[in-house]
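Heads up, one of the protein chains got dropped from this complex, but the rest are sitting where they should.
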Amino acid sequence: MRFHPWLLLRSVLLVLVLAFVAVPMIVVVWTSIQPDPYPAFPPSGLSLTWWDSALTREWLLPMALSAEIALGSALCALLVGSAAAYALARGPARGRAALEGFLASPLLLPEIVISLSVIQVISMLGARGLIGPTLLVVAHALIGIPFVLRTVGVSLLGVNPLWERAARDLGASAWRAFATVTLPLMRSGMFAGALFAFIVSFNNVELSLFLTTRDSNTLPIKLLQYMEYEYSPTLACVAVTSVLGICLITGVASRFVHLTEFIHGGTK
Amino acid sequence: MIAQLRTKEPTTQAGTGGSAVTLRGIRKQFGSAAAAVEDLDLDVHPGEFLTLLGPSGCGKTTTLNMVAGFLTPDAGRILLDGQDVHQLPPDRRDTAMVFQQYALFPHLTVGQNVGYGLRMRKCPKAEIRERVADALGRVGLAGREDRLSSQLSGGQQQRVALARAIVVRPKVLLFDEPLSNLDLKLREQLRLEIKHLQRELGITSIFVTHDQTEALVMSDRIAVMRDGRIEQLGTPETIYREPVSAFVAGFVGQSNLIPGVCTEGGAGECTVRLATTDAVRAHQSGTIAAGDAVRVLLRPEALRLDTAAGGPSITGRVIDVVNEGNLATVVLVITESIQLRVSVSDPGAHSLPTPGDEATVFIPPGVARALPAD
Partner (left out) sequence: MTAIVAPTPSTPIPVPQQRRSRLQWLTLPATVWVLAVFAIPTAILLTSSVLTYDGAKVTGPLTTANYGNLFGDSYFRSVLWDTVSISFMVGAVCTAAGLLVAHFIVRSGSRFRTLVLLIVLAPLVSSVVVRTYGWLVLLQDDGLVNQILLWTGLSASPVAFIGSKSAVIAGLVHVLLPFAVFTAISSVQSVDPVLERASRDLGAGPVSTFFRITLPLIRPGLIAGFMLTFAISLGAYAAAAILGGGRVQTLATLVRDRMVVSLEWGQAAAIAVVHFAVGVITVSALLLAGRRSRKGM
C-alpha cells in the first residue's frame, strides 16, 4: 500500500482500540497470577496464591451448576430451535419473517426486564418453589433459541428439499429420509448453535438476576455479588478458570465445525 | 465489414492534445500463481483507440488496472506523456475509467455523478454546471442532471459513466469491458457512439474486451493478449489477414486450422503438405523451415465451393448446412479429425450441397496462411 498520512492515523487509532479491548482481559489474567491484593505497577512478580481459594467448593459448585444449566438450556434450545428452523426452511415464505422475528424477539428486550417479568409471574402464581436450576434452564433456552435458529437456518440453505424427495422415491420413510439425508447436513449448524447457546447461558448475568437463590447460584451471578461488595484477586482466578473452560470447549468444537461461517450469519 | 477495417496505422494527429502511454517491462504476479502479466511492452500513440483483446485471464484487465493506478506493477515502468507515473495513486493520475458495472454513485444524482471529478479538481460551480451539461449532451442524455442512477436503464447508466469520464478531459480514457452487461442491440449502438465520441474528442483510449467484433469495429490498433503477454499488435486488418499464430487466428474471426508440414521454405511463402495429403502454397507468418509442423489458416469466407475458383482443392463429405438467410455455413468432414467450414454469402444465388453429398473445396491463391504449430 502506498504511504498516506491518513493511513498512519488510522493505524494508530486502530491500535488504541485494540489495546482498549485487550488490556482489561490481560489484566484479569495478570491479576490471577500475581501476589498482591491490588496488582502493583511496576509488577512485583508471579504467584499462584490466590488460586487456593479459587479452586474450592465455594466456587467450583457454582461453576458446575452453571455448566449443567448451560448444557441443559443448550440442548433444549437445540431441539426446539432445530425443529423450528427445519419447519421454517421448508415452509411458505409468507409469515416466515414474522415468525422468525417473533422467535428472536427475546434478544431485543433488556434481559433484566425478562427476568423481572418471569419472577413476577412466578410470584403471582404463588409458585416460588419453581425457582431453581430448571427455571434457569427454561429461561436461558429462550435466548439460546435465536442462535440455533440462525445457525441451523444457514446450514439448511445448502440442503435441497428435492434430495429428501428422491430418498422417499427410493423407498425411505419420511423420518428415514430426513435422518439420512437432511440431518447429517444440519449437523454443523446444530453444533455451532448449541455451542453459542451454551456460551450465552454459561456467561449469562442479567436474565438470571432475579432467578437465582443462594442454593442455586450461577457462577456469573456469584461473581457479580462478590464484586459489588468485596474485591479479591481470587475472583480473577475464578474468571480465568471459566474463560479457559469456554475456550477449551470452543477450541475442541472448531475442530469439528467451521465456526467462522456462522459468525457472520451466513452472509460471508 | 472486413473492408471497413483500418488498413493503415494512424499517424499522430497534430493539435488533438492526446497523450502517449508507454509500458515497459511490466510484470504483475498475484501470490504464488503464474504471473498475470509478464514482460509487457506497449506504446499507445496519442489520440489512438487501442484495444486489449483476449480471453479471460490473459492479463488485459490487470494491465488496464495498472495504467489506472489500482494495481502496482511488480516490475517495469508506466509513462504518461513521458512522465513516470507508476508510483502515483489513481487520484493523482490524469486517467479516467469507464467500468463494466457502471459504478455510478447511487446516492448522487446524474449531474452530481458527472460533476464529481470536476469537484475533485476544484472547478468553479458555474463551470461544472456548464461542462456537465455539455458532456451529457454529447452522450445523448441532455437535461437528465437531476435523475438518480436507479431511475435509468443499463444503457443510459453506461452513457452517464462515459460522460463522467470524458468531462474531466483526462489524458487517457480507460474502458474495462464497458459493454459486456448490455444486450446485443445496445452494445452495437454504443460501440459506434463511443468510437465516434473518441474520434471527436481525440482522447487516447485503451479499451479492454474479449469480444473480437468490438475490437475489430472500434480500434485503431489491437493488441491480442494471451497468458500475460501481447501475442500480436497491429491494425484490425493486419490482425485479421496476417495473424502471427494459430491462437490469434482462432481468436479473431472464424477460422479453419489444418495441420500440415512445410515441405519447402521460402521468403514469405512456403509449400505445405496438408494432413489431408494435398499440397498448398501458403503465406507464412514468422520463419518456417522445411520440415516444420505448421497449421494452415483458411478463412471460411475465402474458400470456394464452385470449380470456377481454381487452385488446390480438398474433397470431403458434407455433414451440415446452416442457412441463415444472408449467409450459409457448410461443414465438411475431410478426415476423421479434420473438418472444414465454408461460408457462402448470398446463398440464394448458389446451389448449396446437401448433407451426405461429396463436395470439393477450392483454396484460391493467396488465401492460405501457414502458422507455427504451437
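Structural remarks
Should a chain be cited, it is by its letter among A and B, assigned in written order, with residues numbered from 1 in that chain.
Just so it is clear, contacts are C-beta pairs under 8 Å (C-beta built on N, C-alpha and C of every residue); 3 or more make two chains touch, one makes a residue touch a chain.
None of these values were measured; they are calculated from a predicted model.
Interface note for the absent chain: among A:L46, A:L108 or A:L170, the touching residue is A:L108.
When the missing chain is restored to the complex, the residue among A:T49, A:T134, A:N160 or A:T213 that touches it is A:N160. Residues of subunit B that touch the chain left out of the display are 68-70, 89-92, 95-97, 99, 101, 103-107, 116-117, 120-121, 164, 168.
The omitted chain makes contact with subunit A at the following residues, 1, 4, 6-7, 10, 13-14, 17-18, 20-28, 31, 38-42, 79-81, 83-84, 86-93, 96-97, 99-114, 116-121, 123-124, 138-139, 141-142, 145-147, 149-150, 153-154, 157, 160-161, 199, 202-206, 209-210, 219-220, 223-224, 227-228, 231, 235-236, 239, 242-243, 246-247, 250, 263-267.
Convention: only the chains that are shown with their structure count from here on.
For this pair, subunit A with subunit B, the centres built from the Cα atoms lie 58 Å apart.
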